[in-house]
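As you look at this complex, bear in mind that one protein chain is not there, while each of the others sits in place.
Take a look at chain A:
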Amino acid sequence: MADGPVAEVLLRQLAAADGGLDSAELAAKLGVEHQAVVGAVKSLQALGEIIEAELRSTKRWELTAEGEEIAREGSHEARVFGSIPPEGLAQSELMRLPSGKVGFSKAMSNKWIRVDKSTADGPRVFRVVDSVEDEVQRRLQLVQGGQAEKLGEKERSELRKRKLLTEVTLKTYWVSKGSAFSTSISKQETELSPEMISSGSWRDRPFKPYNFLAHGVLPDSGHLHPLLKVRTQFRQIFLEMGFTEMPTDNFIESSFWNFDALFQPQQHPARDQHDTFFLRDPAEALQLPTDYVQRVKRTHSQGGYGSQGYKYNWKLEEARKTVLRTHTTSASARALYRLAQKKPFTPAKYFSIDRVFRNETLDATHLAEFHQIEGVVADHGLTLGHLMGVLREFFTKLGITQLRFKPAYNPYTEPSMEVFSYHQGLKKWVEVGNSGLFRPEMLLPMGLPENVSVIAWGLSLERPTMIKYGINNIRELVGHKVNLQMVYDSPLCRLDADPGPRQTQGTA
């Protein structure tokens, strides 16, 4: 309501005005409450750049209730004067008039009237002059008309002493035309309504413009965890490459499958209490594949399958010890063992992504548990060149094309190679994975044919995720101390279309 007619008038006035106009003056001019004009200003401001309004605070003189009465009906003294007929009035009667008391003394001091105390029925009041100028009323009317400045300082303070005037501070707006000034704003609609659509009235109505700089309202939604979004992409890559997912839903493993089956000697540092979580309960594996265990034992302690072996006293108790698996390679070993039992041999490509556990010292990039990604290919006559070729395809799908290979040592792969890629952001070669051909001492006791090679590689899921999402502290990503806002805000995981450092550099 308020912004309807008043706003319209305001705009028309503004169109005609030179430069701008004052909200209080306009209110006075239109004879409306100042607040109504202020409301109109505010609603017009909300529409954008139609008007500009500058807040000003001005001091202004206003009439008190008594002052207004006087402006309307004349000063008390004038009214007293007016009520006295030529034959005079009894003073007692005069005092009963509404303005009697104040008006009498003022009229007396103005010497407009006199008192004759000699009359028979008490003192009687008579006019002294024929007519009077009611200065007080005139001045108050001036103030009422917004022309208080025409009065002198002395006159105003005298009126204020008589409690006819007060000085008020008024907040007004200095309104001027905005960059999108128009007088025809008032009919703007905010939103399209079903009624407008059915009546077709939308055709004739202007609509309030949207502020496209403002943010939208985010949808109320659930979110997937960034690390697991990356996991999904890695699964996808393996599936695209024809790799079958291995079961890895056993966090608990026997030392046998975790170490011995991989030809990792029993005194190896990885089997130390400082590196591996051993279990108190259940402390020992209940079953191990007996014949296979014997072959593994022989390979470790005496050699065989063309190997010298490690030549030490291999102990079954050690192999029975249960651990939280330290790598998913134990699951790969189980899968390869199952594969070896199938005759004739059929080539296989396997992958897994799951949790592994290390009893390590924790820091900003290391936790006691992390996710390992592992890929395995078993076939006749696989070469180191094949491993590198598969790695090239795999990393290309991750958006990593510059690869280098470095010799390394793993107890269960030979040859072994660490994989490095050039990181554009860090400007250096960073290790992105570890790989190799599984040792014959691991494969042959399983029963795999002699000319079958198995190539394998592994990497952690956390590291590429931290690089991708720019996270420095692993605790913000994994575990209960996760920053949920980060989870809410994290973008899609598109590994091959990384808008990261590489492309920013290109466009810069």
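To be clear about the criterion, a contact is a pair of C-beta atoms (placed from the backbone, for glycine too) under 8 Å apart; a residue touches a chain by one contact, two chains touch by 3 or more; residues count from 1.
Everything below uses one rule, namely that contacts and distances are computed from a predicted model.
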Check: The chain dropped from view, which UniProt name applies: "Phenylalanine--tRNA ligase beta subunit", "Aspartate aminotransferase", "AP-4 complex subunit epsilon" or "EXT1C protein"?
Finding: "Phenylalanine--tRNA ligase beta subunit"
Next item on the list: Just name the one of A:Gly146, A:Gly309 or A:Gly399 that touches the chain not displayed here.
Entry: A:Gly309
Note to self: So one chain is hidden, and I want to know which residue out of A:Phe126, A:Phe181 or A:Trp429 touches that hidden chain in the complete assembly.
What the structure shows: A:Trp429
Note to self: Tell me which of A:Val115, A:Leu142 or A:Val482 is the one touching the absent chain.
What the structure shows: A:Val482
Next item on the list: From the listed residues A:Glu87, A:Asp220 or A:Asp291, report the one that touches the chain absent from this view.
Entry: A:Asp220
Note to self: Across the whole complex, list the residues on chain A that are touched by the chain not included here.
What the structure shows: 220-225, 227-228, 232, 235, 238-239, 241-254, 267, 269, 273, 277-288, 303, 305-312, 322, 324, 347-349, 355, 357, 359, 367-369, 377, 379, 381-386, 388-390, 392-393, 404-409, 414-417, 420, 429, 437, 439-441, 453, 455, 477-485, 487-488
